[in-house]
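Note that one protein chain of the assembly has been removed; the remaining protein chains are unaltered in position.
Moving on to chain A:
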C-alpha cells in the first residue's frame, strides 16, 4: 500500500505541472491587469506608475519565463506577486483555506452522518411513508438553488434573533468584530452562532445528493445473494445490515464524497459570498475579476492538490472497505 501511495503521489506531479501550465496560459491571456490598473483609478496613474505595475506583476516577461519563475518560486514558498501590490499570496491562500475548512468541516460531518442514517433507513424501509418523505426532502434540497436557500435561512435567522431578542445567529463573517463581554465562552458561542446558518446550508445540499447514493447503493446490496445467504444462515438483522451490507454500500459513497469534499474545499463560492466568509471561493472570484494571475494559480494549485489528495484517500479507503481490493 505504501509503494502504491508513493507511486500515486509521483504520478500526480506531472499532472500538476501540465494542468497548471495550461491554466497559466489561459489565465494570462484572459485579460490585461495593466490596462485595468491604468483605467480603474482617478486620477489615472502616471505612465511611470503603470510601467512599474507591469514590471511588478511580471507582465513584461514572456509566458514561459513567467511560468518557470512561478513554479520555481512556489517550490521556495513564493507564490508570486499579486495585482494587489501588498498582498502576500501564500499567506492569503492558507488563511482562506483555513476559513473554508472551518466553514465546511462541520457541514461535511453532519451531511455524511445524516446521509448514511437516512439513506440506509430509506433503503430498508423502501416504499414506506418515511422513504417517500426522505426521498422528497432529498430532491427538494437538490432542486433548491443554494443562493435562494441560503437567503431564506438568513431571513429565518434574523427572525429567530428578533423573536428571542438575542444576537445569537450571525449572518456575516465567522465571528463578531467585538463582544460586549469578552470571555472564552462568549467567543465560543459567538463562533457557533456564525457557523449555524452556513453549516445548515452546506450540509443540507450535500446531504441531499449523498443520501440518494446511500439509498441506491444500499438497495443494491440488500438485494444481493450474499445478503440473502447471510440472512438464511440466521445472522441477526442488525449484524447483516451493518457488517455485511453497509460496509459494501459505503464504497460508492466514498468516491462521491471524496470528490465532493475536494471541490467544496476549493471554495463554496455562493455560501461564502452570502455569509461573507472570506474563504477560497471569494479568492477565486476576486482573482478572476481582477485578472490576478498568480493568485488564481495559487488557488488552482491548492485545489488541485486537494482533489488529487482526496482521490488518493478514496482509493485507499476502498482497500479498507473492500477486502478484495489490495494495492501492491
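By definition in this document, a residue touches a chain if its C-beta (ideal position, glycine included) is under 8 Å from a C-beta of that chain, and two chains touch if they have at least 3 such contacts; residues count from 1.
By our rule, contacts and distances are computed from a predicted model.
Asks: Per UniProt, what's the omitted chain called: "ATP synthase subunit b", "Acyl carrier protein", "ANTAR domain-containing protein" or "ABC transporter family substrate-binding protein"?
Replies: This omitted chain is identified in its UniProt record as "ABC transporter family substrate-binding protein".
Asks: Quick one: say which of A:32, A:187 or A:260 touches the chain that got left out.
Replies: A:32
Asks: Among the options A:49, A:64, A:305 or A:320, which residue touches the chain absent from this view?
Replies: A:49
Asks: Using the document's definition of touch, tell me which of A:123, A:202 or A:291 contacts the absent chain.
Replies: Residue touching the absent chain, from the options given: A:291.
Asks: So that we can see where the missing chain sits, which residues of chain A does it touch?
Replies: Residues 30-49, 51-53, 55-56, 84-87, 95, 145, 147-148, 151-152, 154-155, 157-158, 161, 167, 169-173, 176-178, 269-270, 273-276, 278, 282, 285-286, 288-291 of chain A touch the chain that is not shown.
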